[in-house]
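One protein chain omitted, others in place.
Going by the order they are written in, the chains are A and B; count residues from 1 in each one.
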Amino acid sequence: MRLKRKDILTIEELAGDEIELILSTAESLKEVSEREIKKVPTLRGRTIINLFYEASTRTRTSFEIAAKRMSADAINISASSSSVVKGETLKDTARNIEAMNPDCIVLRHSSSGAPEMLAKLVKCSVINAGDGSHEHPSQALLDLLTVKQRFGKIQGLKVAIIGDILHSRVARSNIYGFTKLGAEVSVAGPPTMMPSKIEKTGCRAFNRIEDAIKDADVIMMLRIQLERQKTGLFPTVREYSRLFGLDSKKLENAKKPAPEGFNRGDVVILHPGPVNRGIEISSDVADGKYSLILEQVKNGVAVRMALFYLLMGGARE
Amino acid sequence: MRLKRKDILTIEELAGDEIELILSTAESLKEVSEREIKKVPTLRGRTIINLFYEASTRTRTSFEIAAKRMSADAINISASSSSVVKGETLKDTARNIEAMNPDCIVLRHSSSGAPEMLAKLVKCSVINAGDGSHEHPSQALLDLLTVKQRFGKIQGLKVAIIGDILHSRVARSNIYGFTKLGAEVSVAGPPTMMPSKIEKTGCRAFNRIEDAIKDADVIMMLRIQLERQKTGLFPTVREYSRLFGLDSKKLENAKKPAPEGFNRGDVVILHPGPVNRGIEISSDVADGKYSLILEQVKNGVAVRMALFYLLMGGARE
Partner (left out) sequence: MRLKRKDILTIEELAGDEIELILSTAESLKEVSEREIKKVPTLRGRTIINLFYEASTRTRTSFEIAAKRMSADAINISASSSSVVKGETLKDTARNIEAMNPDCIVLRHSSSGAPEMLAKLVKCSVINAGDGSHEHPSQALLDLLTVKQRFGKIQGLKVAIIGDILHSRVARSNIYGFTKLGAEVSVAGPPTMMPSKIEKTGCRAFNRIEDAIKDADVIMMLRIQLERQKTGLFPTVREYSRLFGLDSKKLENAKKPAPEGFNRGDVVILHPGPVNRGIEISSDVADGKYSLILEQVKNGVAVRMALFYLLMGGARE
């Protein structure tokens, strides 16, 4: 099986069955990382370039590990290196990288739309590893996988996403993803951090976290960008935390009753990381029994292995 | 086949038949990068160190991809890392690296002659990836390969190199390379950027780009180092561009008539990259039908695979 598309740029453009294919492929590849020999020969001799214009330990490492576990060659290029310093445009960088015959470029960029532009320029596959405040599709896919593995399905779940909805590529990709697979998405955040026409995406918008997370199956807390405070988007970190942070008290008030003897009715907590402990989420909740934060990271490797496989490895249909 | 030398330090020291051997080896390795499985097992278990004292995305990436496609292990060391910060000399760094039993060290350094010094200190192979304003042999080799693949031969071609001839390691290596293989080389640039005894190298020197590129088969535009303007080497970027930049008008005036029905008589444009668009070369020329800039990048991987192979992999004669 192979995806019919060359690139993974957004969740918005993926059909529901494409998402399902990625998730089921990731599920079957996940066990590779639990073996003693964590490696399959599938993508031997493929060249994957991690082109990161924004620093990111976690995402770059996850893609690099995924590439190596598929036996591909991974080459890291970060913006602090040369040609970027020399002022070359992304367009020229892209064409030059392409001339070295990579099979896939994984791009993180601070400008929304950069991966689309890259994908049009090059014949190889492009995976968007986060572009500006636009999308972060592999993050949403790993979130979907984490929720699917916990609940067995996405259809019919109630999902609440809390924080800076307006500027979050994680929120945007997840809203598309959960909605496409039939979940009901609520969002909440300070008015300055809410998109003006959020209802058009099919979400319900709330002003208070308490209303958004009421009876939710999944609560996704977004990382607050502390540097945004300077721009006046929120008054103080303490106030943000009091109003929109998730602690055990808000969590218990929101939970719906679980069926007798079942965990399945229990809420799960997601966070894309890195966590600002005590700000958008309290430590006891981040580390508590409802948290799937580390399972998200684990699934990140599996999802990225699946993307590499489906773009480069499967037999063409 | 293996080269009889341990190191690739300069084009100046290479004999014409050594250059020809490298080019023909590169031609045969080029197709590896066009396969689905871009990898041959030839250099499995060899250790290649990329030791870069100057930043360079393109060159470092090209060497790293070349190493991996030959199945060698590549380790990157950049000057921003530690021991360099701690003030260790290149000599001590070299000896320490050698003690880890690498098979080849690829060195980029801002000081002319650093690779020679390194090569004398260590028993493993050394490849000069650019030293000061001295030489950049793998760049010249990929330029030669690009021209050879286009014209079938180098012998008898007219080659013009335009820009800061005095400070350019690319120019120096190419003057040696094209001259050794029988091309006729002309150079042009501002008087402050011309070596005083350039004719000794066998080139013809011109004050005007128009004279140098007249009837040329190959025009190589050098990257202008914009930071040199401060040192008074040229008055303004605009004036440099007007006098020595290549645009379609200067190009059309210079072109010799192509034989009926043949492309082969057509001029080709080279540039080592990264391109300062609109300064030393206009965008329409850089991206136009005469430009081989991306072919140069592609050939860069092949040439570096060939160098690795000929230094480490071939049976010793």
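The rule is simple: a residue touches a chain if its C-beta (ideal position, glycine included) is under 8 Å from a C-beta of that chain, and two chains touch if they have at least 3 such contacts.
Note that the coordinates shown come from a computational prediction; the quantities given were computed from them, not determined experimentally.
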Which one, A:35, A:120, A:153 or A:256, makes contact with the chain that was left out?
-> A:35
For the chain that's not shown, point to the residue among A:2, A:68 or A:204 touching it.
-> A:68
Touch rule applied to subunit B and the missing chain gives residues 44-47, 49, 73, 75, 77, 81-89, 92-93, 95-103
In the full complex, which bits of subunit A touch the chain not displayed? Write them out.
-> 33-39, 54-58, 60-62, 64-65, 68-69, 78, 273-277, 294-298, 300-301
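Everything below uses one rule, namely that only the chains that are shown with their structure count from here on.
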When subunit A is superposed on subunit B by its C-alpha atoms, the rotation angle in degrees, nearest 5 = 120
